[in-house]
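A short write-up of the structure that comes next.
Note that one protein chain is taken out, while the other chains of the complex remain in position.
Then we have subunit A:
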Amino acid sequence: MNEAAASPASVSGVQAIVVGASAGGVEALLSIFAALAPGFSLPIIAVLHLPDERRSQLAEVFDRRLHIPVVEARDKEMIQPGTLYFAGPGYHLSVEHDRSLSLSQEDRVHHSRPAIDFLFESAADAYGPNLLAILLTGANQDGGRGLAQVKQLGGITVVQDPLEARVDVMPKAALALHTPDYILTLSRIGDLLASLESSPC
């Protein structure tokens, strides 16, 4: 799997980014998004597993800390460039073919709702080879199946280096299912995201 750690300099054609994280995810997400400049052009859609409370402060917290707009994803909303969307608690978040967002309350996946798998699989359907999917730290198995689907439909996959991950269960489970394009540290993932800004899509 060493070849997976190659330099991500060649990444291009990305039209959307999906990110999944669980335990340890807040710090990891803040770290990879910190370098994004105002005017960053790509949409980012993220699932972070949360306690099942009705209202989440996640979007507000990130909006204060980042240079790009951050909102909680709303049902039937068209995906806007340069915006970071967070899945709210208690609902799965999907991407539709017309590149709008949708919510649903199907059963939990790996005890989680929202599930990273559902976001990744539906985004893979909508964006095909123009999707970049990133899976970070976490203590369960969610995300691996979705990541494999992204890869199968031609998208680019990144798994956080398990050696660096606060909790390595989720990255390791994903690596057991498929070989991602890149295994990277948070700081390199941040560099990769920042570098996408200038690439044509």
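For this structure, a couple of remarks:
Rule of thumb we're sticking to: a residue touches a chain if its C-beta (ideal position, glycine included) is under 8 Å from a C-beta of that chain, and two chains touch if they have at least 3 such contacts; residues count from 1.
Here is the rule we go by: contacts and distances are computed from a predicted model.
Missing chain, UniProt name from the options "Zinc ABC transporter permease", "Fimbrial assembly family protein", "NADH-quinone oxidoreductase subunit F" or "Protein-glutamate O-methyltransferase CheR": "Protein-glutamate O-methyltransferase CheR".
Of the candidate positions A:V11, A:A34, A:L103 or A:A194, contact with the hidden chain is made by A:L103.
Although one chain is not drawn, the whole complex shows that of A:S122, A:Q141 or A:Q160 it is A:S122 that touches it.
Residues touching the missing chain, restricted to subunit A, are 54, 74-77, 88, 91-92, 94-97, 100, 102-107, 118, 121-122, 125 (touch as defined at the top).
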